[in-house]
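Worksheet: the structure to be examined is printed underneath.
The complex appears here minus one protein chain, its other protein chains still in place.
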Amino acid sequence: MGVLNNSLPDIGPVRAVDSAIGWGRKSSIWPMTFGIACCAIEMMAVYAATFDLDRFGAGVPRATPRQSDLIIVPGTVNAKMAVRVKRLYDQMSEPRYVIAMGACVCGGGPYVKWGYNTVKGVHKIIPVDIFVPGCPPRPEALMDGILKLREKVGRNQVFARQAQTAADMDGRYAAAK
Amino acid sequence: MGAIRDYFGNISSALTTAAKGMRITWRYFKHEPPITIQYPRERVEPPPSYRGLHILQQDKCIDCHLCAKACPVDCIEIEAIHHGRTLEWKQFSIDYKKCIFCEFCIPVCPVDCIHMTSEYELATEDPDGMVEDLLTWTGLRPEDQRAVEAAVNKKKGVAAPATIESAKGAPEPGSAEDKAAKIAAIKARLKKGSA
Amino acid sequence: MNETDIHSKLAGAVVSGVGALDESAKDPFVVVDPGSLVPAVTFLKNDADCRMEMLNCVTAVEREDCIEVVYHLSSVTHRHSLTLKTRVERPAGGTHESWIPEVPSVAALYASADWHEREQWDLLGVRFTDHPDHRRILLPEEWIGHPLRKDYVYPHEHGGMPLDLDAVPLYERDEATPSEPAAPRPSGTPLVQPPNPNSDRPDAGGVAPADSDGDLRSIKPGSNDGGGH
Partner (left out) sequence: MEALEMYTVDPNDDVYTEELKLNLGPQHPSTHGVLRVELKVDGEIITASRCDIGYLHRCAEKIGENVTYLQFTPYTDRMDYLASMNNNLAWSLTVEKLLGVEAPERAQWIRVIVAELNRIASHLIAFGTYGIDIGANTPFFYAFRERESIMALLERPSGARMLYNYVHPGGVAHDIEDGWLEDVLAFCDEFEMRWKEYNTLLSHNAIFIGRTANIGVIPKDMALDYGLTGPVLRASGVSWDLRRDVPYLAPYDDLEFDVPVGEGTHGTLGDCWDRYWVRMREMMESIRIIRQACPRVPAGPFMDKAMNRMYKTPLKPEPGEAYMRCENPRGELGFYVVAEGGTSPIRCRTRAPSFCNLSVLDALLPGTMIADGVAIIGSLDIVLGEVDR
């Protein structure tokens, strides 16, 4: 879609197309098979039968970043791994989403003080959409995060012009009036 | 001759192993109830001992900083001004970016004012949203309130009449009202989370 | 066989460098000279009565005056175990940049020693001479310093990845105007320095923590179960 992105006026038909695209995107979020530490086990529990993430169309983890929309970073990222996490993120195609799962990834967690080797939150490396704190978060808490991500994805405007600045907001407000 | 026997032997063993597995699958399909929890429509309550988000009984707290000292990750920030015996509270916050839910802050409290609830959903888009000021934290649901009361009573050695009394007002578990109330609570929470 | 028998056999076999058995310790240990470490371990492994087939653990411990390397050996056949130590004295002013102690490697005797010794090199900077593959194992090869030394200085970043709590995220950095390099840390300081919970920090407001009177903690009255909370 490229050049048309966020370039059309924010009117009813464009919005309808946008919401259709958003619905499609949010109903087929494909996460990446990516486990680092403790949280990965709870992430596996989310894929398993008891919680069954497939109910939201996100249950088939992809083994390669090129096919996936969502990277759940489950576990401590250290200096050696951070380079790889960044590379994996760079390999994903747009639109891509990041969930930071667990305290270590949200902001350092237990390793914040004495961890000479750990990155204090993966948002120092890659932009994060949803933070799910907990050590580790319960599977329900991760699903809560994924549901919130679905909302966020559904809200995204693809073609309609986004209100970027305050002046733009004012203009939209006046137009609505 | 042997090769042919191997060939057909392989086919038959492949069929039998597949049939064995499919028999189990069929039995589950036919006879066993589904085990999937339909989150967020239904929610399995963690046990009362669950170590979830914290709650502070502010009127009891004496600002002794013992919980902050006991914390292995230094996630508790406390600030209060003492006016004689009364306290003017500035801050009692827990940084869930660090908290590991180890429960070491609970047993050290000399006045039993900090507790852990069975609340655990804290997913947010904002990294600063994970620092909860317990003075204003209102994420507690009625059942959590009851669990806290029960925990306090248990520690005091009081039998649990308070729990039963407070539970009287609640609709019967499993009834239509109960379900409606739960769904309403979940909706309210989701709305709060997305706002 | 208990530790005393093993020690007497060992002292009888290896001529020099085997110290006395410290029986007051929780796990009785023998201190040997670095020079006679390999013969001692060879003897313990091959002697029919000792048969220490397994090297459980190699640990380097940094003390005030020395670095000691501890070997935990055990025998599956005879079901006994022994702790062996060797010490390298710290030279005057030996810091973690200037002093690399050297101990002979036992990787030729036990394959398990290979990774253990590499780990001790990585984290504590003990060089094991004649080690077949003397590289770092846990940290990246280009890492500076040995983190488990007491005077280790924490880095600000490594390989372009920020390690500070208040670091600016990579994707928000302005490439055109590189930020100033962070000031070097004083020796031995950790990454972030919130108040240390183990220190004797004065309690705010001077309210005495009710450590002495236990009933404030509301242990169940009259119950004799030890657990309070």
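Per-chain numbering from 1; labels A, B and C assigned in written order.
One rule holds for everything that comes next: contacts are C-beta pairs under 8 Å (C-beta built on N, C-alpha and C of every residue); 3 or more make two chains touch, one makes a residue touch a chain.
Since this is a predicted model, take the numbers as computed values, not measurements.
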| item | value |
| --- | --- |
| Chain not shown, its touching partners among those shown | A, B, C |
| Of C:D5, C:D27 or C:D49, the residue in touch with the unshown chain | C:D27 |
| Hidden partner chain, touching residue among A:D18, A:E42 or A:D69 | A:E42 |
| Per the touch definition above, residue among A:V14, A:L88 or A:L147 touching the missing chain | A:L88 |
| Candidate in contact with the missing chain, chosen from C:L55, C:V88 or C:V153 | C:L55 |
| Interface with the undisplayed chain - residues on chain C | 25-27, 53-57, 59, 61-63, 70, 72, 76, 79, 83, 110-112, 114-116, 119, 123, 136-140, 147-148, 190, 198, 209, 211, 224-229 |
| Contact footprint on chain B, counting only the chain that is left out | 13-14, 17, 20-21, 24-25, 35, 46-47, 49-51, 66, 70, 72, 100-104, 107-108, 116 |
| Chain A residues that touch the omitted chain in the full complex | 32-38, 40-42, 44-45, 48-50, 63, 65, 75-76, 78, 80-81, 84, 88, 110-111, 113-118, 135-136, 138 |
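Simple rule for what comes next: only the chains that are shown with their structure count from here on.
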| item | value |
| --- | --- |
| Gap in Å, rounded to a whole number, between the CA centres of chain B and chain A | 23 |
| Between chain C and chain A, distance of the C-alpha-averaged centres to the nearest whole Å | 40 |
| Mean-CA-position distance for chain C and chain B (Å) | 37 |
| Chain B, residues touching no fewer than two other chains | 72, 74 |
| Multi-partner residues of chain C (at least 2 other chains) | 194 |
| In the complex with chain B, residue positions of chain A that touch it | 49-52, 55, 103, 106-110, 112-113, 121, 123, 128-135, 137-138, 140-145, 147-148, 151-152 |
| Residue ranges of chain A touching chain C (in the complex, touch as defined) | 79-80, 82-83, 86, 107-108, 112-120, 123-127 |
| Partner chain A, residues of chain B touching it in the complex | 35-40, 43-44, 46, 72-74, 95-101, 120-127, 129-130, 190, 193-194 |
